[in-house]
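Quick one: this structure, given as structure tokens, is what I'll be asking you about.
Yeah, one chain of the complex is gone here, protein chain that is, but the others are all in their spots.
Note that the chains take the letters A, B and C in the order they are written out, and that residue 1 is the start of every chain.
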């Protein structure tokens, strides 16, 4: 697999969209040297956005978390999360009733600020669902869904509702080699058991790309082929970027290892325009 | 939906295969009147077998459990479980190494008596998988798989193994209206995350039908159209019975309610030869 | 199922996005009265766009076809097709080699004008695939794909390529009650046989919504909740509109009949904001 230098490729673009996990950080924190890469992009006046399938924290919390691990100049508006998209959907489409959710209280706090009341699934009274108007799978890093999952299934068997999945990723990494089931995986289990399809947010779907693109064009003129999408996952970042019409670059510092890259590209038929070792190359 | 009397239909057959849950018992224990139905079958010299997608208890434990709720004359050899099929498979196909499993110790005890060592997934050392030679999803009624499920996924990412699902049911009933995720549902989640297919045991697969049929013919001569399969689930009991070539009867005392029966039959294209309210009719 | 009048709902919006088949026309041609509805929208200064999962004709040909059946004032730029999105993708992402395709010559002519050479799959030499750089499933109304489908499968077994599906609809209507397999259905067959996922264009994906929305905002200011998406198919029009953040209206003049609407809404969990008999109501 022939790779190129990230910085030499990036300089051919006016804007770079970066995935977060596997690209900027990993289970250890910030990937060494990323700070320098970001500085370089700033110096070259390359606009950057971080597009992350993460619904566990608000834009502001995401920013603070980047600051904490050493990326001090990332600004709030530069971060776009699948959670923001889910929040927007709830605001625009669910206008009354209560929103039930599966997942931890703190991510609830952020996403569910649409003016409606929200209630954790464990507190829902299955005998009295009249007021429940929607259901949300929140991001659940570390959440014990063992009992709540059964209640979720029974709630959705008892009443038909719009169901939103705030992060469609099926797993998240917990160490170099290991992963854990994420909200998107749990949602798939429930979809499979109920034989339904929910509304998923996050890459490869276009919403985040669109949001970032519209934001860019509010203050300038960017054509799609002047933007590079950089990510470590073929099915999310590269497929999403390709479908949106951006140039795409696969980095080998996360989900897709150097050994597997060629095999996976061929197996999936998802072709990045560029491949590089990492953004620190 | 036109229904018939169970007893008048059953008397046209030499043998009756009965599903257990939803047919003989439910969340409340024995369905009222079942004892009388069984006595009637005995009196008419109709051979009976109980075919249950259950891997949580041995044949002997199943028998004791029937005795306890009041079906005192059920004999051990009359009970056929998906767990027995999984056990047989392990004995015949996995000849060395250790068998790792997800699920409660007590169902492990029964299924894993194949002579090989077995180890709960939580005790497996992911850094040293050389000895692990197979993986089993055991029946998990009430088991907290919240953390073990992640370890299972990582184990199966690290090493390719034959994976056996001892009960392919995706959920089990916990009350009149509610269900809980079962071993088959958890296995589906893992299959989906790993993009693999495991080896599932239980109806609608033919193994249990075949086992029961061979057992019958060891002591007599039964042609397939002299046997009636009775069950409450179209996709497991009726499809399995139909494919095996038995006559089939759907009972409305369990998973499939009278209101939904016609809709579901049409939606699935799985047609029972008979429908009755319950075996007490 | 409670329905509303289309015109009274539409007047609450600044723009209306209309599906074509099942909404404006059907197997018989223009739905009676549609001309009047369009005039009304014009009079009220409501901007309109037609969003159609159709890749068989160019924007210009689509316009001519609307003129021919009596919608004389539809303009070229008011029509947005899945074929346009596929064409855009090919232009932006496939920069050299030849594009092989399955489907009729005339839809090829339109979509494949990206500067690259294109070649029908039947003329491809399977022994010499070096130059082939992408594959497109074109819209195939009336196309005999019986032999070409096998060649397509073998081509894609021999060489890994980006594969584009210009219209993701699985079938198209041919009369009041009957349908025929469409490009999206054939593509699904090939995906299933090869165990791959192709890149699909058309609703419910966001590209067409985004294209129409960007176009609108080039000459005015429309917020998403000032736009109504109108369609006859829950999985394409309503799901797509909902995910994009538009208000949505299901019409009962096409794919979804009045009798099935409630059942399907409940079964799918895809909820339109409004339901009306037809746009002529």
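Note that contacts are C-beta pairs under 8 Å (C-beta built on N, C-alpha and C of every residue); 3 or more make two chains touch, one makes a residue touch a chain.
Since the model is a prediction, treat every value here as computed from it, not as a measurement.
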item	value
Contacts of the hidden chain among displayed chains	B, C
Options C:2, C:45, C:128 or C:146, residue touching the unrepresented chain	C:146
Which residue of B:88, B:192 or B:215 touches the chain not shown here	B:88
Candidates C:1, C:95, C:180 or C:258 - the one touching the absent chain	C:180
Residues in chain C touching the chain absent from view	126, 144-146, 149-150, 153-154, 157-158, 170-171, 174, 177-181, 185-186, 188-189, 192-193
Absent-chain interface as seen on chain B, which is shown	88-89, 92-93, 160-163, 196-199, 205-207, 210, 214, 224-225, 239, 242-245, 265-271, 273
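Just so we're on the same page, only the chains that are shown with their structure count from here on.
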item	value
Category of the chain touch graph - line, ring, star, complete, other	line
Size of the rotation, in steps of 5 degrees, that lays the CA trace of chain B over chain C	180
Chain centre separation (chain A, chain B; CA means) in Å	39
Intercentroid distance (Cα basis), chain C paired with chain B, Å	45
Between chain A and chain C, centroid-to-centroid distance (C-alpha), Å	27
Junction residues of chain B, two or more chains touched	none
